Structure formats: structure tokens, C-alpha cells
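Missing here: one protein chain of the complex. Every other protein chain is in place.
Chain nomenclature is as follows: A and B, assigned in order of appearance, with residue numbering initiated at 1 for each chain independently.
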Amino acid sequence: MTSGAQEAGSALPQAPSLPTRQRKFSFAWLGVLPFFAYVATFLLVPSIWLVVGAFQTDSGAFTTVQVHTLFQQQYLDAYKTSIEISLASALIGGVCGLFVAYSAVKEGAPGWIRPLLTTFSGVAANFAGIPLAFAWVATLGTTGVITAFLANHGIDLYQHGFTLYSFTGLTVVYTYFQMPLMILVISPALDGVRTEWREAATNLGAGQLQFWRYVGIPILWPSLLGAFVLLFGSAFAAYATAAALVGTELNLVPLLIGNVVNGNNTSDPQFGDALALGMIVIIGFTVVLNILLQRRSDRWLR
Amino acid sequence: MKRSRLSPWNILWLVLAAVYFLVPLYGSLEFSLETGPGQYGFDAYRTILHDPQFRNSFLLSLRLAIFTVIISTVLMVPTVYWVNLKLPRLRRVMETIALLPFVVPPVVLAVGILRLFASFTWLLSGPQVLVVSYVILALPYTYRSLDAGMRAMDLRTLTEAAQNMGANWVTVLWRIILPNLRFAMLSAAFLTVTLVMGEYTMSSLMLFNTFAVYMNYIGGSQANPAAALAMISLALTWVAMLAILFIGRGSNRRGAHVVGTN
Partner (left out) sequence: MADIVLRNLYKRFGAVVALHGLDLTIGSGEFVAFLGPSGCGKTTALRIVAGFERPDGGQVLLEGKDITNLPANRRGMGMVFQAYSLFPNLTACDNVSFGLRVRRVGAAERRKRAMELLDLVGLASAAHRYPHQLSGGQQQRIALARALAIEPRVLLLDEPLSALDAQVRLQLREEIRRLQTQLGITTMFVTHDQEEALSISDRVVVLSQGQIEQVGAPTEIYGNPSTVFVAQFVGTMNRIEGVARSGGAGVVDAAGTRLPAQAARDWVGDDRVLLLLRPEAIEVVWGPDGRPATGEGLAGTVRSQIFLGSVTRLYVATDVGELMVDLGSLRALSAPIGSNVSLAWKPEAPRLISLTSRPDGHLPSAGQGAPALAEPVGRR
């Protein structure tokens, strides 16, 4: 490779741009080839395999049977529940995260709040999965610390029908990583809302609400929506926490997929493909939406 | 210069956030220290630490993490280098690829890999399949870290200066780029380790006894030790986070981008 470059240089001293354009390019392309080959092998092809498999029978013939099965009530319910949990946790986590982030990003906040919040959010967002599930069991489970605390003060949570191992419980747990995720994602966007705009608005007579109504929200909404969409996708795809907490009690799409894989569900593997396809479609849609919204918000918040 | 001050509304939200963050942590801490009604001790921790399964699963996850970091680095550093230096048109492609693992979440990826490589027994026979998958899962974070690091250096000038003095591309990468990329690589490494140590979905579906799988198993039967495990896991995440921050400060970068998986 280098000898080739030297040959091209011939009698001239080695200068950076000496090899012909074409040789330079093939060099670099060669350099990135392993990466693309890897990604193709272990990400793209498996995904395509799934998508194709969803439309195949055992023997490989084309069929839409599996996809049709998806539309059976129980599976539609699973999608519905998954979407509902994702929406709920994204909404709650999103709104709360927004207010918290704003309070920390605001110019008047003490300097130590923002780094502290960022660190905590980083930890909390990473704390998802199994450890998170058990931390909440320890807190709000049947013998959890808060449950016991409330019981000692006369409020029996579980008597009142609450249980951690349910839709509500899972939403509460998901919010634990949704809120920090929102904080991390929306803080840069909030930074982009210039103080000059706020001050100009104030100077012209606007109050807080008026500023947000006429300037703040219109500028921020693409970022807000984009973040919300990210949160939604994140909850929709979550498997570990759900598996640990609700197992077979709740009908959730990731769990269903898992069941096909580990044999609890004895449908054809192609059905698992179909379920996965459904998931890819939904999340793919959210990711595309997020990208589009991101472009929109960049226009104003640069 | 202080412009506006924090209003009561702001303070309320910050306090609520603090409470919300800390309560489950407190909950698991207390739970992990409960040995009986009203009694406290380190029994739960002792149980865990004496369990050979704990050590096995922890070490397994750690080994997987290390291999993932190695493969990730070897794969990504040259790639990000070439894209930044010579192939800027590929940047869009790279960013899209970095988003794909979100579209194909662990659950789905597990299914895909199991199905596609069903007949490749050498791949599926051992945890190497996990390493292979984890590299993909960690892609968004490693790419962003390395890319940010490369962009912060004046890649073109460094490369041309080195070539001007006679270095070939191996030397350039090894002696010039890598040392300057130390911080980004360490940051990416820590993010990867955090991810792998906590990964449950793929390992459980592929039937490997990683740390998270072990945790879930314990949790199914013993609540207190499970809380203890959660605390240990949390402590490790904190250490990793502080390490990243520390590294980040060392390289004058303002905070690392840390987003987890679930």
C-alpha cells in the first residue's frame, strides 16, 4: 500500500497529496470496509432475514399468514398495551424531565446544579434493566420500604389495588429512566433558547406565559416532540425490566417476542419474525420522526 | 452573571427530582440491609458474595465486556478516522448506522441473530455470540464518543504533518492519532462496559449466565440479596460514570453523553 504510494511518487519526495485521487480513495474505502462488513453481517442481514422470515412459511414459500396472525386480538392487545405504557411513561417522564431540566438550565441556577443533574441523570438512565426492577421491588413491592412506611401510617397500597407488577407499576418504574433520559436529551435544546429572546420579550412587556406561548414553545416544539418520540421508542423496546417485574402477567410485545425465542410460545419461529417486524416498523417510524424533528429544530436552535 | 433567579416553581421541581431519584436508591439500600423485621446487617451481601455463581457470572460479564471493547475499538477507530479524514460523505451514513441499533432493539436483534446463524454452531456454542452482538448494541455510544474525539482534533493537519515527515498510515494511526484519542476511547470503553455488565435481554434469550441474568435469577427467589445486587450494580455504574466524568474533565470536554439501554 505505502510502496504503491511511493511508486506513484517516483523521483519526487514523498508529499501528502502525491498519490492519485483514485488510489487515495480506494485506500480509505478499504479502511472502512471491515466495519461495514461487520455491520452488514451482524445487524443488517439478521434484520432483513427477520423481515423476510415474517412473510415465509416453514418451507420458504411466500405467505402473509404470520402477519395476519399478528392482528389477532391477543396480539393486538399486546401492541396496544406496549404502546400505552410507552406513551404514558414517555409523557410523564417527558413533562417532568422538561421542568426539571429547565430549572437547572436556567441562567439563575447555581453553577453546581447542572453538572450534578447531568451526572445523576446519566447514572439513572443507565440504571435501567434488572437492577432497576429490583430497586423498585425493594421500594414499592409488597414488602417494599415505601409500602411498609405507608402501611405504618394507615395507607395500605396493595389493599387499594395497587401493585408494582402491573401496568401502573411498570409505568412508574419506566418513568425512572424516562425522566433522566429526557433531561439529558432536552438540556442542549433548552440551552438554545437564547436569553436575548427572553429579555427582549420581557422588555416588550411580555410575562412568562406570553413568552412561552408566542416564542418559547414554537421554537422548542420540534425538540420536545423529538425527545418524546425517543422516549417512546426507548420504553417500547424495553425488555429486561418488564421481564423481571411482570413476566407473563402483562401482555407486552418484547415479552411476546422473547417467549417465542425461549420456547414458552410454541408458535412457528416465523411468527416471532412477524412480531419483531411489527416492532421494527413502530420503532423505525419513531426514529425517522425523531430525525425529521431534529432537522427542524436545528434551524432555530443552532 | 446571574440574570434571573430560580423561582419557587423551579425549586419545587428540582426537589421533586431529587426525591424521585433518591427514594428507590434508599429503598434498595434499606432492603439490602434488612435481615429481619427491624434488624439490619450485611447478611444479604454476605450471601451474594459467597455465592460462587456471583463470581462466575460477574467474571463472565467482565470478560465479555473486555472483548467487546477490544473488538469495538479495533473496528471503529480506523473507520471513524477514515470517515473524518477522507470520506466526509459517509458521515451521514455513519450517523444513520449509529441509529440503527435503536430501531433494532436487543430483543429483535437476538431473534435475528439466532435465526440467521442457527446453523453456525461455532458461533452460537459459546458466549462469543454475545460479544459479537454487544459490539452492535454499543455502536451508537462508541461511535459518538470516538467521532466527537476525532472532531476535536485537527485530524487533517496532524496526518499531513506526520506524512510530511515520512510516516505511513499505520504509524500515523498508532503514534499520532491514538494517543490523542485516548480520552474518547476510554470514554467509549467505559460506556461499553456499563452496557455489557447490565445487559440482560440478549444473554437471557441466548441462555448465558451473565451478571444480569444471575441477578434476575436471585431476584426470583430472594428479595433482599436481589436488592443487595442492585446496590452493587449501582455502585459500579457510579464508578464508571465518575471515571467518564473524570476522563472528560481531563480532556477539557464538557460532560460526556451518557444514555443507557434497558
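By definition in this document, a contact is a pair of C-beta atoms (placed from the backbone, for glycine too) under 8 Å apart; a residue touches a chain by one contact, two chains touch by 3 or more.
All of these numbers come straight from a predicted model, not from anything done at the bench.
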Among A:T81, A:S166, A:T202 or A:Q294, residue touching the chain not depicted: A:T202
Residue ranges of chain A at the interface with the undisplayed chain: 194, 196-197, 199-207, 210, 214-215, 218-219, 299-300
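We take it that only the chains that are shown with their structure count from here on.
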Centre distance in Å when chain A and chain B are each reduced to the mean of their C-alpha atoms: 15
Complex interface listing, chain A residues touching chain B: 1-2, 14-16, 24-25, 27-29, 31-32, 34-35, 38-39, 42-47, 49-50, 53, 96, 99-100, 102-104, 106-110, 113, 115, 117-141, 143-146, 176-177, 179-181, 184-185, 195, 199, 233-234, 237-241, 243-244, 254, 257-258, 260-262, 269, 272-273, 276, 279-280, 283-284, 287, 291
Chain A contact footprint on chain B (complex, rising order): 2-6, 9-11, 13-14, 16-17, 20-21, 23-28, 30-32, 75-76, 78-79, 81-83, 85-87, 90, 97, 99-117, 132-133, 135-136, 139, 159-160, 163-164, 166, 168-169, 194, 198-201, 204-205, 207, 212, 215-216, 219, 223, 226-227, 229-230, 233-234, 237-238, 240-242, 244-245, 255-262
